[in-house]
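One structure, pasted below without further comment.
Removed: one protein chain of the complex. Kept in place: all other protein chains.
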Amino acid sequence: MPQYFPPSANAFLKWSILGGIVFLVVLVTALAAYARVYRNQVNVPVEQPVGYQHSLHAGELGIDCRYCHNSVEVAASANIPPTEVCMTCHSQIRVGTPQLAGVYESWETDQPIRWNKVHDLADFVYFNHSAHINKGVGCNDCHGRVDRMSAIWKAEPMSMGWCLECHRAPERYVRPREEVFNLAYERPAAAEQLELGRSLVQSYHINTNKLPQCSTCHR
Amino acid sequence: MADSRNRIAETDRVIGPGQTYTTIDDTVNKPILTSILGTPIWWFIAFAFGFLLLMLYLYSVVYLIAVGTGVWGNNVPAAWGFPIINFVWWIGIGHAGTLISAALLLFRQEWRTSINRFAEAMTLFAVVCAGLYPILHLGRPWVFYWLVPYPNTYGLFPQFRSPLDWDLFAISTYASVSLLFWFIGLIPDLATLRDRTENKFGKIAYGIASLGWRGSAKHWQRYQRAYLLLAALSFPLVLSVHSTISLDFATSQVPGWNNTIMPPYFVAGAVFAGFAMVLILAIPLRKAFGLENLITMRHLDNSAKVMLATGLIVVYGYVIEVFIAWYSGTVYEQYMIFNRMFGEDYWWAFWALIFCNAVAIQPLWSKRVRNSPLALFIISMIVSVGMWLERFVIVTVTLTREYLPSSWGVFTATRWDWALYIGSFGLFLTLWFMFIRFLPSIATSEMKELAHIHENDDAKEVTT
Amino acid sequence: MSMQTTSQNDKKLYGIIAEFNAPEEIIDAANRAREAGYKKMDAYTPFPVHHLDDALGFQQTRLGWVVLFAGIVGALGGFFLQWYANVVFYPLNIGGKPLNSWPNFVVITFECAVLFSAFSAGLFMIIRNGLPRLHHPIFGAHNFAAATRDKFFLCIEARDAKFDTEQTRQFLEQLNPNHVSDVKDE
Partner (left out) sequence: MNPQDKDLTPQPLDLGAVRKRLEGSQGKAYWRSLDELADTEAFQEFMHKEFPRQAAPLASNVNRRDFVKLLGASLALAGLTSCIRPNPQEQYTSYVRAPEYYLPGVPQFYATAMSLGGYGVGVLAESHAGRPTKLEGNADHPASLGAIDPLVSATVLSLYDPDRSQVVTNRGELSDWGSFASALSDTLSGLDGGAGLRILTETVTSPTLASQIDALLEQYPNARWHRYDPLHRDNVLAGAELAFGEAVDTRYQFENADVILSLGSDFLGIGPGKLAYTKAFSARRRVRTAEDSMNRLWTAEAAPSITGSMADHRLALRPDEIEGLARSLAARLGLSVEAGDLPDHVSQEWFDALAEDLEAHRGSSLVVAGNDQPAIVHAVAHALNAELGNVGETVVYTDPVEVDPVSHSESLAALVDDISAGEVEALVMLGGNPVYTAPADLSFANLLSRVPVSVHLSPYQDETSLRSTWHVPQTHDLEAWSDVRAFDGSASIVQPLIAPFYNGKSAHEVVAALAGDAEASSYDLVRGYWREQFGSDFNSVWPQSVHDGVVAESRFAPRQLSLREDALSDAPIEATEGLQIVFQAEPSIYDGRFSNNGWLQELPNPFTKLTWDNAALMSAATAERLGVRNQDVVTLNYEGNSVEAPVWIQPGQADNVVVAHLGYGREAAGRVGNGQGFNAYALRTSARPWVGGGLELTPTGATYPLSSTQMHHALEEERHIVRHGTLEEFRAHPDHPEFVHPVEHHEYDLYPDYAYESYAWGMVIDMNVCTGCNACVTACQSENNIPIVGKEQVAIGREMHWIRVDAYYGGSVDDPEFYHQPIACMHCEKAPCEPVCPVGATVHDHEGLNVMVYNRCVGTRYCSNNCPYKVRRFNFLQYAELEENALSMVQNPDVTVRSRGVMEKCTYCVQRISKARVTAGNQNRRILDGEVVTACQAACPAEAIVFGDINDSGSEVVQTKASPLNYGILTELNTVPRTSYLSKLRNPHPALASASEGGH
């Protein structure tokens, strides 16, 4: 009786089986990684109608975040400043520079500037800036070194898992209130941070039971 | 030969007279080895019919996903309707196969041999039909994978306390283990086909599928041990699957559902329905492929007996339900039973199922009925309907009458409910007809072993 | 009726194979071969023949232990998964039940045990049998296709210490098989 398959068939079959398995594993992991990075658009600068530079204003000029984001301590939204805020300075300074064209146009035509959202949470997530600011979560914990970004990008994935890292163990992240707006603030080494964090959680009445509850962010 | 047939009653034979290794090979493999053109015309018609229904199935699935769960009759309070009924019904049918091959193997019932193969196939196909329902039943089917534990950016796991998640594990385990069991059983027969078929592609296909099986004694040794262990594992698995399904109801709060008898009662019902389906498939099959000598009257007879036995257990379940309701002394349970029997909406369903599952099986006490394939076929059909009605009563009728009278309601199915149900037969039949055409519907190697054991039956006097 | 073609003559010999008609014959043959002191030999049959493995002097497989082990691993893994998810990873108050409400975890634990052990059994069998192996010298043996139909073969392999082409062939011939032929390796 003749052979149905050449000797090479054995090796071929074994390798193709092995290869198939490997391929699947790689594919899945690749997709997952791609999903995390690309979908969350981390570290991807976002084009804006006005070439506003945080690096200049918050960085070199050292303007406080709250000058523009004035509701960050009292409201859910930090507030994107109205055009008039830009005009407080730019009616005198750098009048007529092309980068500011958008601002002047808005001011004259009374049409709002259409900023592109950078940190865009899902509609079923209810994030409140004031709650975080008042409990000692620093700006750069989530937004990164904005004072070094010319065009703003997302410094963190802002996925639920990421939020939970802090909501499950706030003591690992919180800082003294007076340091909240200090973008250059460096967390102390793990051990001290834990010690500091625990005391802050105490004094700021951070309810660690509440934080990981669904109803904290979803309604 | 002729006189020998007189000596051994037809219903005592697990294998027809004068069956040799070669005859077994040829009878079983004939339909597979014939060329496409040689395929009997009835096969094409039947396959086309199944395929048509399959298209109906796909159409209603797409429509469902496009428009929403609302295309069905489900509502509040009857939040579960046809999909769950059909799910439980199909999964029930999907019990006979593995039970036959596993349990009967362990109990050394050699009459299992010629029916286990296609019964297992039936199991797999039924599980496929069943398994799709819970997914389609979701309000958002496209996120069904949230029931599976996998690393995700939400930092969430499924909620393992939910019987629905138990279902997921139970069904996927059952499906994969049954598939493995079935495939391992197939390997030697695929090798046989590899060696028999003249078709070049056939040789390659069967060759690869049989993994290069060469029937060496060493292989057979491991093979048999593995097969036995798989059987030993499958047996409790079978029992566990429908028990788990029954926990969807038993662990709930709903009067008429939270009942400790549910698991055994469901399992019995499953075997009941399963054997009914085995007969529904076996009787035409043996006729169509002339397998009367391999699937003998003894097989039909025994299946019928199992049906009768499990049927009676189910009836006992009904009785106990009523008793428990009375014994519980709670108004909710008592009203539930009252409503099932005499409630103005659905009393007909209850009495219909009593007829199908309790009355219709009584003729099986008689040997004459058990020896008439036609009678068995009809009774099995009735039983299948009855088991569907049972699930309808348990799922929907119960839900429409719960605790608060203010939220009682009515369930009325829509054309899409029916389309998805009828369509699922398309899925089943398509797979089934593919199977009987391209794979041996009887385990030839096991039959040869059996033939070897029984080769002298006709020679020696048998008195049983 | 040997059908060896010249092309096969120059190939290395894998073993010598004898073809029988009935299970009894092959068992008898196997016993005789074993008594004759042959060790590296194997039989090829269309269905499992009882006691053939003893006749050939195979020892029992350890499959059982592997399956048991896999089952235990599955059970522990299954329970750990649920315990970890509910107690450690994300503790939530579900209907007022305790975090480690173990009775709820029984089903999945059981299913995992079955899943693991079942697949270990199947895969162990396939892998230990060296499958899948599409090409094997034995397939080249004369009329070997009958091994999956109605014939029973005994093959004494060349790597057997006691193997000697002439003697072994004679030994097999005297078991009055249908015929004896060489199996060439490629």
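Labels A, B and C are assigned to the chains in the order they are written; within every chain, residues are numbered from 1.
As a convention for this text, a residue touches a chain if its C-beta (ideal position, glycine included) is under 8 Å from a C-beta of that chain, and two chains touch if they have at least 3 such contacts.
Fair warning: this is a prediction, and the values are worked out from it, not measured in the lab.
*Asks:* For the full complex, can you list every visible chain touched by the one that's not shown?
*Replies:* A, B, C
*Asks:* One chain isn't shown here. Among B:R161, B:H242, B:R286 or B:R340, which residue touches it?
*Replies:* For the chain that is not drawn, the touching residue is B:R161.
*Asks:* From the list B:T39, B:N199, B:S252 or B:S372, which touches the chain that is not on show?
*Replies:* Residue touching the chain left out of view: B:S252.
*Asks:* Take the complete complex as the reference. Which residues in subunit B touch the chain that isn't displayed?
*Replies:* Against the left-out chain, subunit B lists 61-63, 65-80, 137-147, 153-154, 156-159, 161-165, 168, 248, 251-254, 331-332, 344-346, 348, 399, 402-410, 412-418.
*Asks:* Take the complete complex as the reference. Which residues in subunit A touch the chain that isn't displayed?
*Replies:* 31, 34-35, 38-41, 46, 71, 74-77, 79-84, 106-107, 110-117, 120, 122-124, 126, 128, 130-131, 134-135, 204-205, 207, 209-210, 213-216, 218-219
*Asks:* May I ask you to list the residues on subunit C that touch the chain which is not drawn?
*Replies:* That gives, for subunit C, the contact residues 92-98, 101, 104.
In this section, only the chains that are shown with their structure count from here on.
*Asks:* Measuring from the mean C-alpha position of subunit A to the mean C-alpha position of subunit B, what distance in angstrom results?
*Replies:* It comes to 53 Å between the two C-alpha centres.
*Asks:* Report the inter-chain centroid distance for subunit A and subunit C in whole angstrom, where each centroid is the mean of the CA atoms.
*Replies:* 58
*Asks:* List, in ascending order, every residue of subunit B touching at least 2 other chains.
*Replies:* 155-156, 194, 207-208, 212
*Asks:* Mind pulling the subunit C residues that touch 2 or more other chains?
*Replies:* 90, 132-135, 139, 145
*Asks:* Quick one: which bits of subunit C touch subunit B in the complex? Just the residue numbers, please.
*Replies:* Contact set of subunit C toward subunit B: 23, 30, 42-49, 52-53, 56, 58, 61, 63-64, 67, 81-82, 85-86, 89-90, 94-95, 97, 101, 104-105, 107-108, 110-112, 114-115, 117-119, 121-122, 124-126, 128-129, 131-136, 138-139, 145-150.
*Asks:* Can you name the residues of subunit A that touch subunit B in the complex?
*Replies:* 4-5, 10, 13, 32, 35-36, 157, 159-162, 164
*Asks:* Which residues of subunit B touch subunit A in their complex?
*Replies:* 151-156, 194, 203-204, 207-208, 212
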